[in-house]
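A protein chain is absent from this complex, but the other protein chains hold their places.
Moving on, here comes chain A:
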């Protein structure tokens, strides 16, 4: 009797799950949406606003400040994680950015060390680079443990709300998302394997486009993505697309709307299987780790790919590594040497719903995906910028910087000259030469 009851209960539970999953998949296939995710995101926003008020009330010391600067509250929100007002900015390419240093020559004074000392101290307290390699700090809490600030006071009500949030995310949302994700991945592999058997023809290309769009749309729903695409008239049909890089999920976000060829190193394991099945259905550029060092070889393959009008536009992330979506770091010049027309894309995630940044020194790939699936949602804006061409007397580096500027200003990101590779490696000793040269130029020497 108990058994029967249990079976009945389970099957009753399963039915709505199957219905929802089927609905999601059908909608993805047709490319339509009934607006559930948008409604969900709006609901979340309202809850966050309510919580923000509660947190402020719970912190009586902060309340006094709020009374005094009500009009400045928006400003302080943006400056929430700033500790100091910096007087010095030291960059590897421009040296110390301080107007007095461009004036006429002066004698050496013992007090000259004060400039460098203060500059160094400011960098220790707050620097523009290291904070790009860890998750962005939120001005107000969004009920995720991982973004909780250590000193934040939690009332009982907030804790209860957080518990409910945890339950919703891990017990209700996560299983759904996992199922949809698995379905999407399997579908992608199966479809690309099948399409791979066809001979090269326009039918094959059409089928691949359809298969890719459908599978990636399903995967999008697996992360509860709400994406706003802007200026779709600038979308590329062939050539090179560049975008700023925050997470591997960037590829999914962009592939929901357009079909791209990808470029990257061959991996082993599951990712390798994925890469190989994709490569059978359409041309991608996968190269071995050893080949990666031969930049000429990669450039050659790139050139021949974009020369073929039947091949898909190739998606490149010139930063070379994942950055935390508050800034755009140095673009490596490789892709800007090959093609003369580039289609830039700017991607900006809304950090309130979940942190999209993959901190590869902290999380493995699967941990990162799990984090994304247990966030509230993935809300982002994608801007397709008008294509840019290399000018006559412009070299690749200048062109890369120009494109980077456009992407940064469109996405509302800080533009930095620093190399994203600094995430893992130290600064070269030779980079001291610019500030040293700058200082020696203003010193009077007999």
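The rule is short, and it goes like this: a residue touches a chain if its C-beta (ideal position, glycine included) is under 8 Å from a C-beta of that chain, and two chains touch if they have at least 3 such contacts; residues count from 1.
Everything that follows uses one rule, which is that contacts and distances are computed from a predicted model.
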Per UniProt, the name of the complex member that is left out, chosen from "Radial spoke head 3", "RalBP1-associated Eps domain-containing protein 1", "EF-hand domain-containing protein" or "Septin": "EF-hand domain-containing protein"
Of A:118, A:230 or A:295, which one is in contact with the hidden chain? A:118
In the complete assembly, which of A:38, A:52, A:131 or A:301 touches the absent chain? A:131
Have a look at A:157, A:228 or A:432 and name the one touching the chain we're not showing. A:432
Chain A residues touching the omitted chain (full complex): 61, 65, 79, 81-87, 89-92, 108-131, 134, 149-151, 418, 422, 426-427, 431-437, 439-441, 443, 445-446
